[in-house]
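Every protein chain except one is present and positioned as in the full complex.
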Amino acid sequence: MSEFHDHNHDHDENLEAKKAARPKIEHNNNYWLSIDQYMQDPEFQKTVDAEFMSSPLREEEEKNPWARREFLKLMGASLALSTASCIRRPVQKIVPYNKQPEEITFGVPNYYTSTYFDGQESIGVLVKTREGRPIKLESLVNAPLNEGGTNVRSQAHVLSLYDPDRLTAPKKNIFNEKRTNKDTISITWENTDAAIVEELKKGGVYFLTGNIVSPSSQAVVKDFAEGFKATHVAWEVLANEDIRKGQLASYKTDVLPFYRFDKAKMVVSIDADFLGTWVAPTVFTKQYSKTRKDFSNMSRVVAFDSNYSLTGANADIRVRIKPSQQLKVAVAIAQELVVNQGRSSYAQNGEVKSWLSSFGKAADGLNMEPALVKEIAKDLWDNRGESLIVAGGLKAQTETAHALHVVVNFLNSVLENDGKTIQYKKSMKSSATHSGMVALLDAMKEKKVKTLVIHTVNPMFALPAKAEFKELLKNVETVVYIGDRMNETAHWAHYVLPENHSMETWSDAELVSGVYSIQQPAIKPMYDTQSMELTLMTWCFQAKVGPKRIQEFETYYDYLRNFWKTDVFPKVGKGGNFEKSWQELLQTGSVGDVNNSADGARSFAVSSMTELKKPVDAQGWELVLYSTSQLGDGAGSSANIGWLHELPDPITKVVWDNYASISLAAANKLKVKNNSVIEITVGKDKMELPVLVQPGLQDDVIAVAVGYGRTHVGAVGNGVGKNTYELVQVQNGQMVFAGAKVEVKATGAKYELAQTQTHHSMQGRQIVVEATLKEYQNKKDHIIHKHPIWSVWSGHQYNGHKWGMAIDLNSCTGCSACMTACQSENNIAVVGKKYVMQGREMHWIRIDRYYTGTPEDASAVFQPVMCQHCDNAPCETVCPVLATVHSSEGLNEMVYNRCVGTRYCSNNCPYKVRRFNWFNYTKKIPAPTNMAFNPDVTVRVRGVMEKCTFCVQRIKEGKNKAKLENRPLQDGEIKTACQTSCPTNAITFGDVNDPNSQVAKLFKADRSYALLEEWHAAPAVRYMAKIKNNGKEQIASASAHEGGH
Amino acid sequence: MAKLMPGLAAIFTDEHQVLEAARKSRDLGMTKFEAISPYPIHGMEDACGIKRSSIPYVAFVAGMTGLLGALALVWYTSVYDWPINVGGKPPFSLPAFIPIMFELTVLFAALSSVGALFYHCGIPRVDPPTIDPDLTCHKFAIFVPENESGYEAKKLETFYKSLGAESVKKVEAY
Amino acid sequence: MSIIFKKREVKETRGLLQRLVSFCFLGSIVGLASIMMMGCKFQPGWGYNKGHAPEQPIPYSHELHVGKLGMQCQYCHNQVERSKHSNVPTLQTCMNCHIQVKTDSPHIQKMREAYDAGNSIEWTRVHMLPDHVMFNHSAHVSKGVNCQTCHGPVETMEKVYQHADLSMGWCINCHRQEENKAPLNCTTCHH
Partner (left out) sequence: MMKRNQLILGDKTLKDITDDICQPVETLPGKGWVGMFLGAKTLLLFYIFVLGMIVANGMGLLGVNHPNGWGTMIITFVFWIGIGHAGTLISAILFLFRQKWRTSVARTAEAMTVFAVMTAGLFPLLHTGRPWLDFWLFPYPNQRGPLWVNFRSPLLWDVFAVSTYATVSMVFWYVGLVPDFATLKDRAKNKIRRMIYGILSLGWRGTARNWSHYEMVYLILAGLSTPLVLSVHTIVSFDFAVSNLPGWHTTIFPPYFVAGAIFSGFAMVVTLMTLVRIGFPQFKDYITLDHMEVMNKIIMTTGLMVGYAYASEFFVAWYSGNPYERYVFMNRAGIPGTSGDYAWSYWIMVTCNVIIPQIFWMKWARRSIPVMFIVSIFVNIGMWFERFVITITSLHNDFLPSNWGNYAWSFWDGALLVGSFGMFLTLFLLYLRVFPAISIAEIKPVLPVGRNDHKGGH
């Protein structure tokens, strides 16, 4: 197929004899002769000593602890050599193209519209490529749903393309009859396809995939299933199947509705982290931010939170609950609305009222004042039709999950939200189900499965051991794994076929039914890989089965274009000239309108609620498994990306590990503190986890993140954290992730967690200014404590541009997408857990999260802090070698090649935003990963200070572009990397000298203030106070500015 | 330091004797004689009629050049040649330059005074003539060169012997 | 110098030794100072190799093409107005003429074989700026700075040599002139 093949072998019977005779060939794959050699396999060793857990930079290589290069540096050789000896001028070659490809201009980036899909959410993005290789995912402003917003994992997606642990060629695992000894050899595509088609023809084919939102690949899968009589099972850990079952029971429509948070004035979330990890967090964050900016009709969010989620942190009112109380909360609100206040038509329905009152006084079980329930009910009713109650996600997958969804649907019908803020006609695409996986397990048990083809999902890791997937796999004759790495499941598959990375292949996505977006490749496939769809098409072609369209097309690109010609464009009303519509699609990236979903209110089947039986109250510790925004379900490809492991968790600021979060009271009861290890037992599964004391948790809740503890993902992700999927309970065919009974025991051991922020209170200082809506409306800018500022000298004049940035703390949800975007744009190093523990992380922007209020129900505020580019910069005054000076445009410039490394500038910076290269971090970057570097930004060497430069390479690019087209620079033409990645447009960058620029207006807003204003560093970054719409007169934690002077 | 001259040296063992001898020699009108001692004797300058050393003036001039030199260096680099906006401070921020000017003043003054000392004492000399190895330990001496006015070896020998000189000897060059 | 070498008339072997010691002491100071000065003047390999004219795989003569035939610089270096890098032309550009012109010369045949085989010619780089400098051709060209200012009289060069020493001081002197209205901020070239 392609010229990347290396030493392939014809596979025949007397393999053992052949193998003995074979000369020892150095394969670039991991080639073990026996099981104990397998034990010494370097990759397995790494899982044991958790090398990356210590640091990517090993002080001494094993072979020669005294590296020769280091010794040369010790003798100060560079000065001596550079002077005395004659210098042989290093020769550099320039190799131009043979024929000039017309779209490539050196130094000028090309942008391609595309879609990023992570198994649950798909968002429109713009892939920035330089010299034919993608280096960054930019925001696509006209994307239908996320409108330019991106999230943490999409920004880090570019690094997974250059992951050195990706498979480079198809592999064949050879097992003995006990399925133990392994022998992995490379094999050509022709041989693989031939062998597999043989197997497929025998029938009993099952095709296990993840959630597929791409209509064209769905069509390929359907054709393949039709051809080989295969049963297609879609399974994801974050399957949202509970919502669909609730909708089916209540409204007879099996659909995952598209929630419209931009139309909701009052939102109640019962353990649904819609700003962090639930269904489509980036899209919901964009919608949520629209309702927060206009203070005349500002939305209010009430969150009932069992773990401390991002939604809970940003909610106006946060109530801490246990997972078993989720149903009780929904019923309490329903009782208040229907029974006490007699609202809506269901008030007359005796059956409903009797079922509701059978719960007794539901509200007093929760630890919140009854007045709050009344207030919530009143707000909901006042905003009926413009309110929304949501529940779901891993945290809501308890035994009573179905009952919870039915009651929530009931409430949304009572409040006439259905059809207004809940759009069920143009709904989300979600085909993955847990029940499908359970059915597959039963089929494997009854040996009905002869050939199992698995695509990208990772049941060996993501299914608990009690599901015995490994043992059942023995009953399957041939297992084919299609994925991008030799992960846990691929290790037990016969054939492992490498799949194109999503940036190397064509595809598309149906964001919401009727709205489609395209996924364009940005690079030629780097290794000997092909897309999953092409593999299926080749099999159908070789076996001559399946409908005509799957056999006739040479590549998946042709199939896709044909599919869009026949199925997609007609549906969207662009049936006319296909080529024109296709070019338009490639330009804009999507077709179809999300808003014209004419869906009226559906009738709620009261019976679905009344036949639910009342759950028994739960006592004692309860487990909460939740997914994080950095890793998602962890089975996806993001577990080997250094940027994501090193990204501090938005709430706990812990990096590189998962941990058991418990409340302060619980910690005192168990007599444990941070970093001490506890042993939790759920049913028969035992696990030891380090403790993290988390304010704002219910006293008997233990919250643990899933997605960690990977063993075969690659050098970065192996051995990071513990695999908490082992704790998932299977009860009558249903996976229970939260609410399970737990016994907890302190073990007295210690396990150090690395946190980038260890102090969480503002100590009464004016750092994040917070005020309630009422307080702001009548006191306007007096909520900010102003200081008299004067200077002895008139100061430098900035008559050209003067760059400034305004950050709206009210819109910022603390999701940290800007941190990963900055890391991708500015080639920032990943240092590893050991060095983060020593306080040496390198992010140029950090999100400071402070807790206010009491440890029991603490509320959190977020503040992104980057270099403030002060006019009276304390760092510039003290640099002895003029390595950091102030530009004529108000930028604090950091000149890496001039810096000697005295670090005085970092000491003198009151904001502590400067980062130092303690070691030569970039020296250890493996081969392909350095392709992710941005060529416009210098890669820093050891001993040099670095900090946010306001993306000076983008400022220069923008100014040069305007100069080339000799026109003045428009406002908003230059956007920093963090500004483009922010899903809530919280960051605004621009020229403060231009009065009608957006940032100049925001600087003069009454909410705007500068951090540490009294030090008169005159920063060029101003923040805007956070407004909480919780109906109170005064902010609860009135952190009176202590000792105001 | 004048050219080396032969002459006559009287060795004394006590500080007061040599002080007395020097005073008497000056009374005789001699000016070119030298009083050699292992340590500076209090009152020897006016005994030998040596006027106050001129080194302080050298030090002062050098100090001033140091001060102005530092000011010039700082002004040329920070204000004239390439003024850069550092920390919002004015190009000529005098308070920040004062330490540099003070340091260079002291440096120039100190080094120039030592230079002047070397010049006045004619050191570094390669292998100077020594009259008696004990002169740098516990003995004192008065050396009278030949070109002293009224130099008369015999008379001087008796003169110094009368003042308690331990010995008087001919020196071919000092 | 008389102060330092107060020689005695009487010949002394020992004096010679002491003078030797002080001479080598002085010599080492002068040597170190010169090394320091050379150090900054003679940085390893970058910027200061004024007059550097390496051997090229094909002896292309700018004098012939630009001087005699009057070809425009931008004909070959066509991306210099659009991008920060000025590109060395692709073989295709050479082949525009040399598909017929002077096809007998061995160099042209060598180029023709490379062109047909789909390979390229490995030119040796003449102007090398250190990695920490980000020079932008399009910014200068659009400002009206002509190529000869930095690259020297290329139209008279039989073999391309580096005309100016391309040191930071050399660039700063241009940027510093009032009439050029060029930015003098550090991040103009170092970011």
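So that you can tell them apart, the chains are marked A, B and C in the order they are listed, and the count of residues begins at 1 in each.
Criterion: a contact is a pair of C-beta atoms (placed from the backbone, for glycine too) under 8 Å apart; a residue touches a chain by one contact, two chains touch by 3 or more.
Here the structure is a predicted model, which is why all the values come from computation and not from measurement.
All shown chains touched by the missing chain in the whole complex, by label: A, B, C. The residue touching the chain not shown here, chosen from A:290, A:741, A:774 or A:942, is A:942. Contact with the omitted chain, checked across A:173, A:387 or A:917, is made by A:917. Within the whole complex, the absent chain has one touching residue among B:8, B:30 or B:59, and that is B:59.
Check B:8, B:22 or B:168 against the missing chain and you find that the one touching it is B:22. Although one chain is hidden here, its contacts on subunit C can still be listed: residues 6, 14, 17-18, 21, 36, 40-41, 48, 165, 167-169, 172-173. In the full complex, the hidden chain is touched by subunit A at residues 59, 70-71, 73-74, 76, 78-79, 757-765, 767, 835, 837-841, 846, 848-850, 863, 865, 874, 876-882, 898-904, 906-908, 910-912, 914-920, 941-945, 1011-1012, 1015, 1042-1043, 1045.
Listed here are the subunit B residues that touch the chain not shown: 22, 34-42, 44-45, 47-48, 50, 52-53, 55-56, 59, 73-74, 77-78, 81-82, 86-87, 89, 93, 96-97, 99-100, 102-104, 106-107, 109-111, 113-114, 116-118, 120-128, 130, 133-138, 143.
The rule we apply is simple: only the chains that are shown with their structure count from here on.
Interface comparison, A-B versus A-C: the pair with the greater number of contacting C-beta pairs is A-C.
Separating the centre of subunit B from that of subunit C, both taken as means of CA atoms, is a distance of 57 Å. Averaging C-alpha coordinates per chain places the centre of subunit A 81 Å away from that of subunit B. Centre-to-centre spacing of subunit A and subunit C amounts to 48 Å, using the average Cα coordinate of each chain.
Annotation for subunit C: no residues touch two or more other chains.
Multi-chain contact residues of subunit B (touching two or more other chains): none found. Those residues of subunit C lying in contact with subunit A across their complex are 35-36, 38-39, 42-45, 49, 52, 54, 79, 81-85, 87-93, 114-115, 118-125, 128, 130-132, 134, 136, 138-139, 142-143, 183-188, 190-191.
Across the complex, subunit A is touched by residues 84-90 of subunit B.
If you check the complex, the residues on subunit A that touch subunit C are 79, 81-84, 87, 89-100, 105-108, 885, 887-889, 891, 893, 895-898, 936-938, 949, 952-953, 956, 960, 963-964, 966.
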